[in-house]
Every structure is written in C-alpha cells, then in structure tokens.
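Here's the structure, in structure tokens; my notes come after.
One protein chain is absent from this view; the other protein chains keep their places.
Presenting chain A:
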Amino acid sequence: MSDPRKAPDHEPTTHFGYQNVPESQKAEKVAEVFHSVAAKYDLMNDLMSGGIHRLWKRFTLELSGVRPGNRVLDIAGGTGDLTRQFSRLVGPAGEVVLADINASMLKVGRDRLLDKGVAGNVAFVQADAEKLPFPDNHFDVVTIAFGLRNVTHKDDALRSMLRVLKPGGRLLVLEFSKPGNPLLSKAYDAYSFTLLPLMGKLITRDADSYRYLAESIRMHPDQDTLKAMMVEAGFERVSYHNMTGGIVALHRGIKP
C-alpha cells in the first residue's frame, strides 16, 4: 500500500527546518509540531526567551497604531497574547480576529482568553495565512507574530494579508531574524541547537519540535530579504526594527 503522504516526483519542495519536503507536506508537518507543543507553548516561550517575548510584543503593540473601533487580524495568534491586548485597545466598538491554522493552538488560545475574561469583541477562526477567508479591504491592522516562517508560500501569504487590509492599513510581521553581531550569532546558535532542544525534551518531552523551531528560524529570510518580499507583495513604506541585537525583527508595511 502506498504512503498517502508521499508526494508525486514532480512536486516542488520546500524547507521544513533543514530538511527538504514536498510543499504539500510542510503544512501537515508544521501542524504536528504545534499540536505537540500547544499545551505548554506559553511556558516554553517564557523559558526560551527569558520572558523577553513579552517585550517584543509590547513593542509590536506600540507600532500598531491601533485605536478604538479598529478591526484587527492576529494571524498565527496562537495562545492569544497579542489578541488580548488588541481586544482591550479596540474596545467594544472594534473587533479582533484570532486566526491560526492549527486547531490545537487555536483551542488553547480560545480557552486562555475566555479564562481571562476576554470576550465580546474577539472571534476565533481556523485559517490558512495563504488563503485568508476574509473580504478585501476589511482590516485596519494585520499582525503575524512568530508565524510567517512556518508558512509554505510566504509570498502568497503576504499578498493575502495585503488583500484583506484596508488602504492605509498596516501589516506588522514579528519574527525571528538574523543577529547583526557575529559573536551574538555564535552564542545564539549554541543556545538554539543545544539548550533549546534540551528544554523541549524536559518540558514537552519533544526535543524534535524544538529542534525544528531552531532550524526554521535559520531558514527564515533575513531582515532585508523579508523587507524586499513585502515591497514585492505591494506594501509601501516598509521598514523594520531590530530587537535584541537582531534576534527578532519587527517589519512594518502600509497598504497603499
């Protein structure tokens, strides 16, 4: 019997961490990773970044320009860190959509937000960033935090985000990037490929998923490449801010 996941010979491949896999299998493999880590995702984020991911998200909020009554789409919103803050900022007249392709992450996010009393102006949608199921010119702000590197066709995803944004609306991409300092880069590599899988093994009993996270970060486009991709997709006034020495970068683009 043939393996249903086996791709036809002519199918183009893409990277899954350091492996090359047929494009049709990447989403499924990424989904497996996040199904595995969903329950302890927040704890692991805090441990892996020493809590600094909260500061990176604070900065994202500051640059979002969100105001009461706005419509916000939080793609790959996972456990809802940004959605919770956006919900407060847009108020009852606004709306925040937490979208994630992964049902486990979406469920954890929904439960967590409901436990914290965040409701009324928040909707939860399981959606693929490459084919967003929303009307054109619908959102004032679209964010994707630590999600773009897991998307198979990043260009398609950026174009899809542009489509759902209103003219003048802004896209914010928060993602791991390339440290500028070679010394920091070496230390970061050592940390990512030794300590990170070890922590993953101890806490979620899944070293492979965390090894994938480290590898996927290395395969993600650097700051200038992503900026060029956003310009290519049709965004204007694209700029980026490095944080923590370039380990993370926040890209911002405006829909013309």
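Operating definition for what follows: a contact is a pair of C-beta atoms (placed from the backbone, for glycine too) under 8 Å apart; a residue touches a chain by one contact, two chains touch by 3 or more; residues count from 1.
Going forward, contacts and distances are computed from a predicted model.
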### Protein name, per the UniProt record, of whichever chain is missing from view ("Hydantoinase/oxoprolinase family protein", "Ubiquinone biosynthesis accessory factor UbiJ", "Glutathione-dependent formaldehyde dehydrogenase" or "Peptide ABC transporter permease")
"Ubiquinone biosynthesis accessory factor UbiJ"
### Task
Tell me where the left-out chain touches chain A, residue by residue.
52, 54-55, 58-59, 61-68, 88-89, 91, 243-244
